[in-house]
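Complex shown without one protein chain; remaining protein chains in place.
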Amino acid sequence: MTQSHRINGGLVSRNQPVNFKFNNTSYVGYQGDTLASALLANGVKLVGRSFKYHRPRGILTAGSEEPNALVELRSGAHQEPNTRATTVELFEGLEAKSQNHRGPLKYDFMAINDLMSPFLAAGFYYKTFMWPKAFWEKLYEPTIRAAAGLGRLSGQEDPDSYDKGFLHCDILVIGSGPAGIAAALQAGRSGAQVILADEDFIFGGRLNSETMEVGGESSQAFAANATDELAAMPNVRLMPRTTIYGAYDHGIYGAIERKTDHLGSSNGKPRQVLWRIYSKRAILAGGSNERPIAFGNNDRPGIMLASAVRTYANRFGVLPGKRISIFTNNDDGWRTASDLAAKGAQITAIIDTRDVEPLGAFKDTAIIMGGRIIDTRGRHGVSSITLRNGQTIDTDCVAVSGGWNPNVHLTCHQRGRPQWREDIAGFVPAGEMPIGMSVVGAANGSMTLAASLNDGHLFANKIAKELGFTPSRKSAPKAEDEAAKTSAYWYVKESTARAWVDQQNDVTVKDIKLSHQEGFRSVEHLKRYTTLGMATDQGKTSNILGLAVMAEVSGKTIAETGTTIFRPPYTPVPIGAFGGRVRGKDFKPTRYTPSHTWAKENGAIFIESGMWMRAQWHPKSGETHWRESVDREVLATRKSVGICDVTTLGKIDIQGKDAAEFLNLVYSNAFGKLPVGKVRYGLMLREDGIAYDDGTTARLAENHFVMTTTTANAVLVFRRMEFVRQCLRPDLDVHLISVTEQWAQYAIAGPNARKLLEKIVDKKHNISNESFPFMACGEISICDGTPARLFRISFSGELAYELAVPTRYGDALIRELMDAGKEFDVTPYGLEALGVMRIEKGHAAGNELNGQTTALNLGLGKMVSKKKDAIGSRLSERDQMNRDDAIKLVGFKPVDSSKSLTAGAHFVTKGKEPTMAHDQGYMTSVGYSPNLKTSIGLGFIKRGDQRIGEIVTAFDGLRGTTQDVEIVSPHFIDPEGERLRA
Amino acid sequence: MIINHPLLGPRDAAEFVYLGDASLMNRPDWQSTDAGNQFYEYQYLRDNPAGELRELWYHEQGDRSWLVVTRNTLTHAISKVELARDVKLQEINSKTKTTAAAKKGKKA
Partner (left out) sequence: MRYSALKVFKEAMTGHKGWEPVWREPEPKAEYDVIVIGGGGHGLATAYYLAKEFGITNVAVLEKGWIGGGNVGRNTTIIRSNYLLPGNTPFYELSMKLWENLEQDFNYNAMVSQRGVMNLYHSDAQRDAYVRRGNAMIMAGVDAELLNREQLQKECPFLDFDNARFPIMGALAQRRGGSVRHDAVAWGYARGADSRGVDIIQNCEVNGFVMDKGVCKGVTTNRGTIKAKKIAVCVAGSSGKVMSYAGMRLPIESHVLQAFVSEGLKPVIPGVLTFGAGHFYVSQSDKGGLVFGGDIDGYNTYAQRGNLPVVEDVCEGGMALMPMIGRARLLRMWGGVMDMSMDGSPFIDKTGIDGLYFNGGWCYGGFKATPASGFCYAHLIAKDQPHEFAQELRLDRFMRGHLIDEKGVGAQPNLH
């Protein structure tokens, strides 16, 4: 294929041809092209279909505001739906497909919707599809769903990686058009740390699209030279292909930098980088976007924004048509005419809506002042236009200029609310700007070249000075202001055919009028009812036009009508970029216990427990079912001795002469009189009286305690204790430090636990039952001088200890214990066996401390001391938390011991229906007790402590089981606690 | 958001954990006659102003300071950052002084 519409000039590299495919047809473009410019160069006009009516769509713009030319880029897992052809840099081997059609693009089966359009007016779906009722779910909605949507996701995992980063600067300049580049130059020259970001792949913005002069050179050359000067400044970071997508609090900006999108493959490099930019000041130089004029059938391919036609000609060396006509309401449209004429294009007509003197004369060009296009023809691309007087003009490209909208997007992200400016017929930034933001150039309503350059230059000087830098004395680049008179002309009232406002979502002038007729008159109602501006372009080309039409039919001014505001992001950002590296196994950090390596070597099965990986059980060869292993671990521990890594428990070191008083405040039970060398079980409440956490605290010295918390609450308890220490009682002398990771800790449990320990505890420490009884603790040494702490506490109900050593000895200690324990047949046990033994013993854990239960519910009511102040004690006294029929923690056994209990089952009195009114409580934890040879459970049931022996029904309708269970004491094993005192 | 930590300088708010209104520092006296009501109000009722709010942030990914941050809930502008500890100590000290002064007054 030849490039039928390519002309000379522009910034593409003619010596670097690039092969690409669109809808499986091969084409050639040049390095420096966008997909859009290359398609236009090859005479491709029809590139997609609209959302609702499946109307043929061509390229409207030359930038990120494009509503029409959306393609599925790349293939397979790399497929990227809804990609704007106008921003895709051409690369060798590029493949793109049009989207949202059934059958070939040219003969889209869904185009039937266009014929149905009278029935599909704005909001039609709210008024129908209601009968018969069942049809909505079964027929109407699936049909609508299948028809809706634009491009397709591949359904496969995104194969690319994304990075995140943080940048800091004095001045962030957003946009590199005339105002931005002038600002960046002056800011850079002042010595400030500057970041210049632009979404385009070259700097210069519209300077590259124009043929104007700046500082005696062409605007394109000026942009290139200025870029070189900036690149040479070490204090300036140039960020092309970078969109500042959002303005956030305190000068923080979100930016997305496209690293490899312009290449055939990312080659394992991050595709994009999501930056958070911390700026002292920001200069927004976002320029302005041209808007169309609405007229009959103004949506045909080949009807484009005039500025875009100019861009394709001047920057890319492409003439989008052979016979171009111009429709304008302002002076700028004429510049398109003169630029194109200079490139040798045939301008068939210039139609200016204004009754003013023509701004130029062209050979063989019909000039119609006060003219209107009322209709167009051409099935897959415009072929002619019809004027108000009935005159028909053949044309294959209509360049439309409806005036320019300052790009106020980022100024709306916080409290800014744009204000109408009559003289430029556009909204300019107003209200409170984001902290530190200044707006310059066209974005602020300075619509001409010299004004923009000056604006950027002066603001940069001012800001540099405010930040303490010395502005350079260089003057602003010299340029002339172009003719820029405009008029507020929005749509051709004489058109009877549909006139498009939002081309992607198919919103027409008639829809807006209907919206008004039906009372949807505020701009927000208009937007929501008609979907105006809700497409992928956020209405950059359509919003103002739409609300101008609304203003006109309401008989209000545009200022009175107001405007919708823009939300981040400026242009859509891949979700993968926001996700960054955080996915798969890297979603959260993984924490390993000190015995992990040893356990892994010995074939342990691990399970996630919060961030931790913990051994779930330790299978022995020959065991085929997890229950085999767990039962063995439980029996062996209760028979001889077992070892479990309990390092994950939170550990908090508490020191200071007021430490005991402090503990008295955070625990519901008293700690003041705990003797040195003793451990006590403690219960913490939330201030609202609900049980929060439990654990043990040991008094190692008069002013030194060490607390354990549950694994799940380690961080939260520490945070809360710091709150108490700093915010409630800074007058107390107490200091806290988390030592969870500093100490490896093992539970050694079972009748032979002491014997095993005696083998490794240094002889100078007497750990006999008499010298080191239940609830004793002490700082000792083991294995000839290794420092350790020993706590005689028991979660399993056996004679048990917890032995802690500095973490670096953790691995050695498990090996040493296993070695020393051989003669006792020592058995490592995992989380499952731990769970079974604690249920057998009736200890509450996370399932019971679920944030909804009180000490009373847990059977720990007596632990809430009334003699002292403690967090939560006062509010735990409220009536409804002390009802006579409060649920109580008890044990459960199946009546038929061959059956298993299930956690989450609810209890109802035997014989009652399982309804909410009969709900008596629920099962929290279950396990199989190999000692009792039955399934056992813990749970809460109303007045449970008074109902021991009663048979109730456990209803688990979710799993389809109902069974009779007996209420028993929660202490299934050794209720008197003889074992742990042995 | 950026919180200007009194000891560490400007830090990203993401390093902090938010608790709420700084009135949570004014925990009632458990022995006062209407302690039940006072604790109810302390725990549950909020001014929830649309404007300046003194609130508690905890520098969990930092130095573990609890801070009292004065921030506008409409604009998010932060006008003051203090160490909660200092705020509370000052309050305790001034209370002690008042009590001491009152006692002195009685003696006199």
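Order of writing sets the chain letters: A and B. Residues in each chain are counted from 1.
Following the convention adopted for this analysis, a residue touches a chain if its C-beta (ideal position, glycine included) is under 8 Å from a C-beta of that chain, and two chains touch if they have at least 3 such contacts.
Being a predicted model, the structure only gives us computed values, none of them experimental.
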Among A:850, A:931 or A:963, residue touching the chain not depicted: A:850
Residue, one of A:164, A:354 or A:868, that touches the chain absent here: A:164
Omitted-chain contact residue, chosen from A:30, A:51, A:295 or A:928: A:51
Contact set of chain B toward the excluded chain (per top definition): 1, 12-14, 18-21, 37, 40-41, 43-50, 53, 55, 71, 73-76
For chain A, the residues touching the chain missing from this view: 51, 78-82, 118-119, 121, 124-131, 133, 136-137, 141, 144-146, 148-158, 160, 162, 164, 246, 248-249, 252, 254, 274, 276, 413-415, 510, 514, 517-520, 522, 524-525, 528-529, 531, 535-536, 538, 567-569, 572-576, 578-580, 582-588, 590, 607-608, 686-690, 692, 846-847, 850-852, 875, 878-882, 902-906, 914-916, 918-919, 922-925, 955-959
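Methods note: only the chains that are shown with their structure count from here on.
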Centre distance in Å when chain A and chain B are each reduced to the mean of their C-alpha atoms: 32
Parts of chain A lying in touch with chain B, wherever the complex brings them together: 248-252, 278, 414-415, 432, 435, 687-688, 715, 719, 722-723, 726-728, 730-731, 869, 873-875, 877-878
Chain B residues within the chain A interface of the complex: 1-2, 17, 19, 24-25, 27-28, 30-31, 35-36, 39-40, 43, 56, 58, 60, 64-66, 75-78, 83-85, 88-89, 92
